[in-house]
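Notes for the one structure printed next.
With one protein chain withheld, the remaining protein chains of the complex are depicted in position.
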């Protein structure tokens, strides 16, 4: 029934490979010996580039994977006895296999969310527990930008959440596994990052790379200087220190050069917009809201979803609402989108024909 | 006083870069999309290749760094309430920043060692605590092969240690961050691995790659089948699951093909032998014991050590005994050795001249 | 405005003191030396008495406080990597200061509840995550009987929850901090405990004592034999082993003798019923549902609640719904109830007069 599937699936941006510029940078860094564990010139360079990117001195701890990055960020932020306030749908709460609880030995306090977003009211409500020794004491508020439901917080929203959190003595963490897509969507170039993260008062962020064309490279960024040795020690404690760190640094250097990271993310975002537009033409409102970034969450009956994902795999996202996730990446092509929409059309027709 | 330093330092095998065959394999794997988290064909292939290597069905969990690999191995081996018996000089006890205690939330019980090796007597002594609810209960014995002092256990020694540990109900873990060097030193090819690990009764090992020419790739190997989902879940819990795992798998495929991993390690070992021989000619017995694998531990006065390491960095290993570590790697050349020995000669002469 | 407050407050059953029979038993056990840590005759006796109580061989681990008891129970039940499924209002999730996450280093997965009760649907919904390595894997279902909202599960409900949980491979824990009140409410004497806990298939329970007239004594009970040394070792690991354990054992002996524990709980339950009846006469439906056990949750405007609690302290329970908790205990008297109702009447009149 179906033609050949698209070259790039719509399963996830982490199903994509390595951007050629990134692979070239890894290869270029493969020149003789360099001291391990970050005592190399590539790491020094990338730290300077992150300073430039954020427009101020930041503390940078390069890391190996997304879960570990969030855990390191939280490990550096949490004071003894403190817990983490997050949404029920947050990656740290729902998709990290209880690694945060295992490694941080603390509680994540999930709050109900709408479209994957934390509300100011949730912070106020939970802050009632502060000072009550029997309840978990939230010391860090964790937000995800872009969210797990493909939405974004506006700059003002982040600013207000930071303000409320800070008023209760909490620090604010942003899980930016897809920060590139969020900044690209803002349309202001790297200045958008400063507006979104620096000027809003965010304290610490997980800066994602792997979902945006890198092989395996993430970073914890402290917006205010953080003790270097302590951060490095904690990074080793949470299994996020590799020996040949120059190859992690080289990946980010490739991405930050000429703001390629934003180009790559912009491309993914626009492919999602095109995909959504095409899908709306086929399934109408079931295509869901237009993508803020690089994903959309269509509502599909099993009779459509099952054959379609057998042909070109994607993930179910909420079985209760029959929503699935289609996600684009730095390497998604127009042909991939066209081919996938062709498959969707066939699946829908076939499903209707059967009924 | 010194000429240009050698192209390859003698600081560590993890200061070396990526073997060209490994980088080529990463590049070759960079073809379009593949499902993340190990659901890819490279991972399936490498699992089969490990089966072939060990001569039996093994359980393979690819990982990201050495500390995390040891922690995952122990996480999969420990039952509730159990502790780990190891030497005082073991990497898990001394060089992993308390990450095992943080992530495993259990005790490492260090025992005195000679040349970095665990003794049967130490196991007997500590086993006295078994059944006493007030004392830590060792459930796993962890050995390092080759050891942190560049020595190796003989096959018989491993067999005896396994037998004694098993007699007390303990399982045996081998930290094989440098297992390639140990197997290469045995001189029996891959059959040596089976003799050393399988036939001795080892239960689980950390199989190192990064120190032997890989970019960032390690593996936990269970010699007997281990529940796949549990192992994968625990791997994610300890921050050792990357999304684009195909690039980890590809590295091992490159190394295991034609037993290159043993060639690379053999080369490093022989460079160490040559280095030791040359150094003995200069500093005599202070060069220490002949290398079993790819490192030697010379005793150097500060007047020699300091200028030499300023010129070509290496690590002090035991300040109390003035011992340092010189280590070779897959890419050390004869020229590097000659140049380093030249530097040693100069440093010694200069030191004597000053006295 | 108010008369003298009641001798016994309605703040909590743990605001009550020690039942005279319990204090007498402590005193009687204070005879010379006895080996510490449970190697004493009182501990042996209480273990036998628990066997008799449950009508089968059980494993008993005496403990020191409620939070520690739940944590020990879970520590003995959880296998590596597993998480705990519980309600959002459960004591372990909401009132134990993140101690479970700290000591168990695992996730508690809270589910929405009605009247403090877990539903079969919640188990089914969460069981969807089983086998997905990215999600927390619930290995234990924890129920509270009587619940944190003063309700009880029927025997059939517990049986069904156990059946569903077991069908997914989960074990079932009952937090019985107020199990005495629940069994007393069932009205079948100690046979009710067997019906409620043994015949339903519960695996392990926290058996409360302190809220029912004991000074400080709780127990973890495994319905099927559990390795003695492992349980004792884990008890020490979670800070629940005291040295002079005979005095913990003596308290339970006093309570179990002649089923006094049920008499004491029955008394508390009936005082709550009388209190509720009287309160309904004053504030009508705002008194809330009739007590299943020894607490009621009236809805009170601040104008009533504040002066009343200033006079005779009690806890707010849900600020969003203006609900408070009034709780009776083994030593609540008819006079205490009458006096408290008199205060309620005065507070209500005064509030209405002001409006």
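Every chain is named by a letter (A, B and C) in the order it is written, and numbering of its residues begins at 1.
Heads up, the rule we're going with is that contacts are C-beta pairs under 8 Å (C-beta built on N, C-alpha and C of every residue); 3 or more make two chains touch, one makes a residue touch a chain.
All of these numbers come straight from a predicted model, not from anything done at the bench.
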Hidden partner chain, touching residue among C:8, C:84 or C:141: C:8
Listed residues A:9, A:237 or A:351, member touching the removed chain: A:237
Option from A:31, A:48 or A:79 whose C-beta touches the chain left out: A:79
Contacts of chain B with the absent chain, listed as residue ranges: 81, 83, 94-98, 101-103, 105-108, 110, 125, 128, 133-137, 319-320
On chain C, residues whose C-beta touches the chain left out of the figure: 7-9, 11-12, 14-18, 23, 26-27, 29-36, 64-68, 71, 96-99, 102-103, 105, 210-211, 215-216, 233, 236-244, 247, 313, 329, 331
Chain not shown, touching residues in chain A: 37, 75-76, 78-81, 105, 131, 133-134, 137, 229-230, 232-237, 241
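What we mean here is this: only the chains that are shown with their structure count from here on.
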Copies chain C and chain B - interface residue numbers shared by over half, same or different: same
Chain A onto chain C, rotation angle from CA fit, given as a multiple of 5 degrees: 180
Inter-centroid spacing, chain C versus chain A (mean Cα positions, whole Å): 42
Centroid spacing, where centroids are CA-atom means, of chain B and chain C in whole angstrom: 51
Residues within chain C bordering two or more other chains: 81, 105, 133-134, 137
